[in-house]
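Heads up: the structure comes next, in structure tokens.
Apart from one protein chain that is not included, each protein chain of the complex appears where it belongs.
Presenting chain A:
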Amino acid sequence: MSAVAKLVSVGDTPRPVYELTGVSRFFNDGKVVALDGVSLTLPKGEFHSVIGSSGCGKTTLLKIMAGLMPPSRGSVMLGGTPVLGPRDDIGMMFQHATLFPWRTTAENILLPIEVRHGRKAARAERGRAERLLQLVGLGGFEDAFPSELSGGMAQRAAICRMLISDPQVLLLDEPFSALDEITRDFMNLELQRVCMEREASAFLITHSISEAVILSDVVHVMSSRPGRVVQSVRIDLPRPRTLEMTSLPEFGAYATTIRNLLDKGAFL
């Protein structure tokens, strides 16, 4: 129940992890406005998603938050310091697992450690990699090569790689959209479990309304051209969320609200 209490309270909002103010991004000498004045706050331990049609600037927003791309205007603060480049306290995941076929699963997971602290440190952390693999149900696959993993297994390994450096905040760009629906539902619940266990904050990009509602404390609905946050919808459903909740009337109401916002955004 503490999770629910955390959601509804307005007076004592948790410490913000991310604070974006007036973030804009232009491409092609200002001819393409990918993002226009996006402001949002991600408090500690919360799960937020961004939903919007493709090409509305979601990936651009995530890259800016991750420090992979500078904004044209505005500021991005993470844990009280400005984001001026990639940082170790951010964990990222993309649509494709991006495991390297010449590394075993364990070596892939330890890649961030190897890059930051060297081969020796990576070898020392092997036990942790094995425990993470166990956590996502891939125990025993340490020495398997990615070609031996299915799409869902590969994405689970990618989750482990993201978690190996104990990030404060997870940035997820449509991480499961390449998977079939059954696997995706399962992976989403895994993701929720991982976030709750570590009290990590998460920021998920998706174009699935039900995925956004089932996972999030807040859903930011984006419009395209220019990319703007039309509205941020708070989802007051208890945690942990389950797939059965999709049949609740509240769930349907949230989904309808978001769908209407999306439709309006698309024709503005």
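Keep in mind that, in the parts below, a contact is a pair of C-beta atoms (placed from the backbone, for glycine too) under 8 Å apart; a residue touches a chain by one contact, two chains touch by 3 or more; residues count from 1.
The rule is simple: contacts and distances are computed from a predicted model.
Enquirer: UniProt protein name for the omitted subunit, picking from "MJ0042 family finger-like domain-containing protein", "NitT/TauT family transport system permease protein", "ABC transporter related protein" or "Group 1 truncated hemoglobin"?
Expert: Per the UniProt record, the undisplayed chain of the complex is "NitT/TauT family transport system permease protein".
Enquirer: From the listed residues A:Ser75, A:Thr98 or A:Ser150, report the one that touches the chain absent from this view.
Expert: Only one listed residue reaches the unshown chain, and that is A:Thr98.
Enquirer: May I ask which residue of A:Gly22, A:Gly55, A:Pro70 or A:Pro86 touches the chain that does not appear here?
Expert: A:Pro86
Enquirer: Pick from A:Gly57, A:Pro112, A:Gly152 or A:Gly227: which residue touches the chain that isn't shown?
Expert: Per the contact definition at the top, the residue touching the missing chain is A:Pro112.
Enquirer: Among A:Phe26, A:Phe145 or A:Phe186, which residue is in touch with the absent chain?
Expert: A:Phe145
Enquirer: In the complete complex, which positions of chain A touch the hidden chain?
Expert: 63, 66, 68, 85-88, 90, 92, 94-96, 98, 100-102, 111-112, 114-116, 145, 147, 165
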